[in-house]
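Notes for the one structure printed next.
Note that this complex is displayed minus one protein chain, with the remaining chains in position.
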Amino acid sequence: MTEQATNTPIAKPKAPPSIVASTGFLGLNRKDATLLALVVVLTMLAPFILNPFPEGSGMAQFNAGYPDLMQRFVIFGIFAIGFNILFGLTGYLSFGHAAFLGVGSYAAIWMMKLVTLNIIPAIILSIIFAGLFALLVGFICLRRSGIYFSILTLAFAQMSYALAYSVLTPITGGETGLQIKATDRPILSGLEPGEIGRANFFGIDMRTSYELSLGDWLFTFNAGYYIAAVVMLLSFYLSIRIFRSPFGMMLRAVKSNQQRMSYTGLNSKPYTLAAFVISGMYAGLAGGLMVAMDTQVGPERMFWTASGEVVLMAILGGVGTLIGPVLGAGMIKYMENIISKINETILHQWFAFLPDGLEDFVVSMIYPFIGKGWHLTLGIVFMLVVIFLPGGLVEGGQKIAGLFRRKAKTDDTPSKTPAE
Amino acid sequence: MGILEVKGVNKRFGGLQALGDVNLSVQENTVHAIIGPNGAGKSTLLNCLVGKLIPDTGSVMFDGQSVLGRKPHQINQMGISRVFQTPEIFSDLTVLENIMIPCFAKRDGAFRMHALESFAHEKELLEKAEAMLADVNMLDKRHMHSASMSRGDKRRLEMAMCLVQEPKLLLLDEPTAGMARADTNNTIDLLKEIKEKRDITMCIIEHDMHVVFSLAERITVLAQGRPLVEDVPENIKGNPKVQEAYLGEAAA
Partner (left out) sequence: MEAIILQILNGLDKGSAYALIALGLTLIFGTLGVVNFAHGALFMIGAFCAVTLQRLLGLSHQIVDETRKDFLGNPLKIDVPYMHEWFGPEIGQSIIEWSVPLAILFSIPIMAFIGIAMERGLVKHFYKRPHADQILVTFGLAIVLQEIIKYFYGANPIPTPAPPAFTGSFDFGALVGFDANTIIYPYWRLIYFSFSMIVIAGVFAFLQFTTFGMVVRAGMADRETVGLLGINIDKRFTIMFAIAACVAGLAGVMYAPINSPNYHMGMDFLVLSFVVVVVGGMGSLPGAVLAGFLLGIVESFASMTQILDIFPGINQIIIYLIAIIILLTRPRGLMGRKGVMEE
């Protein structure tokens, strides 16, 4: 029983996807194609959607449509999508995924320091390095399953962090990390003497932005964001294909019953290892993109809290679902930015309409959860999700949708299927 | 020469001799039952056949090849499928997916990286799987979540998963354990039907004499880890040694 309990999913899939659904556009069935199209539209229009409030208004601080944050949305989205391929499908909970992100970042920055400032080779190198490192780590960690696996991955990640922080300082820059400096002369980039290299995509600087002013609104379209977004869409598309492929089914079989798997003539080890490596390559890709956007890296990127964060993202959004991790990543990064920006003065402004004593009381009640206390909010939200909504936001959305549907149904005929 | 030849197999667990010098020969296209009182070593023997345990000494030959030292999935690929005492299925997956997995295993071997392939190109396997489901009267349940099925249906599904691999040898570990009489009879009918429809060798470990005598063509009796007799069912019934072994258990 134990081995099954270990790998049982976080959330039981309510209705397993039918594998025989007809395939249409890009090899996706209609439902998946619709989902992909929706995500494409949302990411492409993100600079509008995330900036709903006019500049200078009191609500402008809730705008998230600035390049730096939008880049983080999509990059962490990629990281979480990759993590979900491992945890969502096979049930192996890795607590050390940030290590691959870090390895990817270091690989990318060296490529940019030494060879070329074009981000494409850097990103490719980061995927390769993260993949190789994942192969090594996975080969060792996957000898064990369940909690042992989680702890082993955690140990590996902490070891990588310690290595990057101190032992490998010549390669990693130690505590201060690496950034592109004026002394870096990438051989293929033909920089003027003294010019500091900037990451580019075939000549387009990542920081190029076009600002569109419509009335009181200001929208920023940033080259870096759009490149990262396209990469994210590609990753998302690939993850849908993997989820719906026979390979994806095998991974779900790993989670479901390894004993039956081996007595069916299948070797679950290479399947799990493949999932681990793919997921590590996603993390490497995310790490490479991070460097492409801000051309710096430090060891804290590999710290266990960073590994914990991607776990939070996937769980919060909905493990094992396609869109969940992206939602979770967006949600956490948005909350992190917005909540940590709120301070006491802002709270007092909001509650100024209350009588003085009550205002102070309300503000003091909320204060621990905002600003620097944002991690507290995150921890509480995360616990609530694990306890009450193991399927994450996606399950929550389905439940709400189900409520409305049932309401509509009960009007004419009582629902036949009992509620779950 | 049988399809499965077990010669001189010994297995000790600490001080306990679980199997002592077991010989067994299962002929092709027969139903061979292994019976014996509790603790006779039936399950240990079965586990030695499928690679879960490795015997201390002796040899296990299947289809002219040794199975010793091979992993369970390799042994399955040689053509041995196993049905468990409590049905082992992929309970998070649908019924059809449960059947598709052995189809892939049969065609592609122990591992294949088909990460970007689509089920749409697997018409042949889908047809094969659906035909199998039709065979066991489960076609209408193909999109059901297999965890939500009755125990009887899970048992049928597990057998279908084994049969769709067209194994040379089907091992059944107490397929009727814990079943009500009616379910037991259904299982017997199902197994008889399977036997009629295809050429298959079956090796059943069973406690229930009714099941054994309804199905088996040859019977091996194990007692305290040693083979007592091997004979046709008619002769087993009257054998005093067998009665003694079972009476001994009843008295204890």
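Lettered A and B in written order, each chain numbered from 1.
By definition in this document, contacts are C-beta pairs under 8 Å (C-beta built on N, C-alpha and C of every residue); 3 or more make two chains touch, one makes a residue touch a chain.
These numbers come from a predicted model, not from an experiment.
List the shown chains that the missing chain touches in the full complex.
Per the contact definition above, the missing chain touches A.
With the missing chain put back, one of A:Ile140, A:Leu234 or A:Leu358 would touch it. Which one?
A:Ile140
Among A:Ala292, A:Val311 or A:Ile342, exactly one should touch the missing chain; which is it?
Only one of A:Ala292, A:Val311 or A:Ile342 touches the chain omitted from view, namely A:Val311.
If the missing chain were put back, which residues of chain A would it touch?
2-3, 5-10, 87, 91, 93, 95, 140, 143-148, 150-152, 154-156, 158-159, 162-163, 165-168, 258, 304, 308, 311, 315, 368, 372-373, 375-376, 378-380, 382-383, 386-387, 390
FYI, only the chains that are shown with their structure count from here on.
Could you state the distance in Å from the CA-based centre of chain A to that of chain B?
The mean C-alpha positions of chain A and chain B differ by 45 Å.
Spell out the part of chain B that touches chain A in their complex, as residue ranges.
The contact residues of chain B facing chain A are 50, 71-74, 76-77, 81-82, 84, 88-94, 96-97, 100-102, 104-106, 109-120, 122, 126, 143, 145, 147, 161, 165.
In their complex, what parts of chain A are in touch with chain B?
It is residues 8-9, 12-13, 15-16, 18-20, 22-23, 27, 238, 241-242, 244-250, 252-253, 255-257, 259-267, 270-271, 274, 278 of chain A that touch chain B.
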